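Below is a slice of the complex: some chains, not all, each in place.
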Amino acid sequence: MIFDPETDKPQEECGVFGMYTPTPLDLAWLTYLGMFALQHRGQEAAGMCVSDGERFHVEKDLGLVTQVFDERRLDSVRLANARVSIGHVRYSTTGSNLRFNAQPLTTRTNKGILGLAHNGNFVNAREVRGEMLLEGALFQTTNDSEVMLNLIAREADLDLIEATAAAMKRLKGGFACVMMSRTALLGFRDPNGVRPLVIGQRDGVDGEVGAYVLASEPCALYAVGARLVRDVLPGELVWIDRSGLHSLMVQPKVPTPCAFEWIYFARSDSQLDGIDTHESRIRMGEQLAREFPVDADIVVPVPDSGMGAAIGYARESGIPFDYGLYKNPYAGRTFIAPTQEARELKVKMKLSPTSAVRGKRVVLIDDSIVRGTTSRQIVNLLREAGATEVHFRVSSPAIKHPCFYGIDTAARKELVASTHTQEEIRELIGADTLSFISERGLREAVGGPGLCLACFNGEYPAGTPLLNDVDKLALEV
Amino acid sequence: MIFDPETDKPQEECGVFGMYTPTPLDLAWLTYLGMFALQHRGQEAAGMCVSDGERFHVEKDLGLVTQVFDERRLDSVRLANARVSIGHVRYSTTGSNLRFNAQPLTTRTNKGILGLAHNGNFVNAREVRGEMLLEGALFQTTNDSEVMLNLIAREADLDLIEATAAAMKRLKGGFACVMMSRTALLGFRDPNGVRPLVIGQRDGVDGEVGAYVLASEPCALYAVGARLVRDVLPGELVWIDRSGLHSLMVQPKVPTPCAFEWIYFARSDSQLDGIDTHESRIRMGEQLAREFPVDADIVVPVPDSGMGAAIGYARESGIPFDYGLYKNPYAGRTFIAPTQEARELKVKMKLSPTSAVRGKRVVLIDDSIVRGTTSRQIVNLLREAGATEVHFRVSSPAIKHPCFYGIDTAARKELVASTHTQEEIRELIGADTLSFISERGLREAVGGPGLCLACFNGEYPAGTPLLNDVDKLALEV
């Protein structure tokens, strides 16, 4: 996992978006709106492609959607008769070559020009890349999309759909991709459906078929005036062209979508695989209250992500909900390295307790604990503000294992729960009590068929990378 | 008032901050932290001065605190032995000369170099400016601080404190200022205390006296590790120098602090004139529930500012609180002018309903209605998401009059409540019912001695500008 040093939260890597319209629309603007709605899934790079069937424009850079796409740069991808577009937001890894890795990746191939944007991770990407290098392929980025595109281009005798299906079969892991040619939009999801992808549609005008939309979350459909049609199914390849929406089930397996989408990643106005995020978060809070009740005066969420679970905990426990932590809406942007003392003041730039906690026994609701550093500071803030007790309740189980499915691998040693007992963590963060929701409780709160809980229990439904796959050929530039 | 076109809310003009330390501190960094905590009071310009008793550095520009003060520019005002500093955040008016009006204003005078930053408005500034122009003064900005500084410099025979007191007496309106020379920090508040200003102090190290802090709100004190000592009193001039904290009551009148600080402006972790903002907002919600009860299923705040009142309404009414509107945390930044259809999608970039409102009778809590345009869109969003009834409750009375005290004058005709009946407004915004808290109810919810309610009832405690004061000499550049 990439840990955002500001939030100490697991970090979703990317969000994807795509549109196909049978009648001309301002796809540059609509794709901008869709990407903006997915901004929470990646804040460090943004990009889009637009085509009108002939021209194929691309623009991408480091920055927020509103930074990359100022008026000038949005205009540079505008096409009067735009028909297909894809967009991407990315939470980048550190390094000097960030800019060259921004998505969508575009390339000419024997299937014409293609643009590809992905969310997730191919666990066998390095192995496949090594194989293709030996065959004469070039790899200009460290971006997994390039592996997918090479696999597609290698199938010179197949058409685009057949070649994409063949490439899907060759790759393992958790991934959701959107791809476009000049005349078609494609989308596909890994066999287990670990990463999400949904299909939406706008109402058609004058009897015309309305534009189709693909997106990581339904909130991006609503943002462009579309309604949710359905989720892309695990292992399914869908494509939209002049003749409509097509589907091919390439290799479906038992669905195990990522539990963290409901715990934290997805927006509270999204529904994934038929399950509403806000409602599931309220159920997580209710479940926590049943599993770990406590005698207290108020229930306080860590804003903004603990909100739903805090409402649920308050409802089930009967303890009043209150707004005990103010979050500075201007925080979250980079600022300069502080001095020694200033480092201690830093958490206060983001969070500040209100009078609600003074003299109160507080149930503090957060969605997860990764390293525990921010948790310790929050507990401390509450105590300084006069909270007499702090009972920490977490709406996810303890994170003990790295994720290989779309959230880059972090060192296990950084996960506080993989090296400390629950009691040690409680002591570390200074809470009076500490409880994590149970795996069973989480499953019930989310509901639905299955979940990927690999980061909690180490059971990886979609395989893991080979340990010796880091060969010389695949070294990072 | 300046209406933020994004929020349709009244907009505080500025926040001020100042520090004096008897022992060297990194005042550039601390002032940065203090200004960051006041960012909600002004987002379009930021500036600070720092002195070590000899050098006097200033840096200011358009932008957020974190944008203006990147590492390089913060370093440019850093001094190893810094003793005094002031900072300012500003919500600017439109126009081509914004940059030249950023604060603090610095100038050499017969009292030495002075830096001044103000929040508020001198209602007789144009009159005084015209008078001084005739005497040979230059006015290089349209910034009221320049009037204050000219008044101080004109008193050539008085020392800095006496001259400042004399200037305070000459000016009318609602204002709170911080000022610094090379060796002292000054702060003063208008006779009615319309605009807020508080005093804080850090703990001293090794028996030394701790640094003093002045700020528009206590949250900025906490941000730099200081505790709240007291409010600067209406009509009081305070100054801090080598010998400590001094006070002079220049012209105290009946205190009438601005009610909007508690309704909306001040952060929910601030206390002003002895009254906690979060608690007063909860009381406003409770009062609203008593004054305008309704049979409904959930209470939903317009995020983030309706939060406190919604909690209060829910508590008093027994109707469950829920998180029915998701606010995109990346909204609020400028983005490009949309197409016709896109304009309708625009409010969705910021707010999006969650599943909580589906099939529910919703009590929607907001803090104010200015033009009503955003209110209508929010009601519409809730109905589209399946809300069966929307009962709009506002935690401020209807705004019918312009403000002259620190929040620039807007045309009365833009205030929907000055041209429409309450029933007309209800119809305009499409709510099932609409109620504003009563003036009496607001007074009780805030508590305390008196309040400026001029924008609600047209009674201006600190005077109004002359109607004919816009003469040729004072024309804007």
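To keep things simple, chains are lettered A and B as they appear, and every chain counts its residues starting from 1.
We adopt the following convention: a contact is a pair of C-beta atoms (placed from the backbone, for glycine too) under 8 Å apart; a residue touches a chain by one contact, two chains touch by 3 or more.
Quantities reported herein were computed from a predicted structural model and do not represent experimental measurements.
Shown are 2 identical chains; the number of copies across the whole complex in this structure file is 4.
In this section, only the chains that are shown with their structure count from here on.
The mean-CA centres of chain A and chain B are about 36 angstrom from one another, to the nearest whole unit.
Those residues of chain B that touch chain A in the shared complex are 26, 29-30, 33, 36-37, 39-40, 43, 64-66, 69-71, 74, 219, 222-225, 267-269, 271, 276, 278-279, 304, 307-308, 311, 315, 320-323, 326, 328-330, 332-339, 341-342, 345, 348-349, 352-356.
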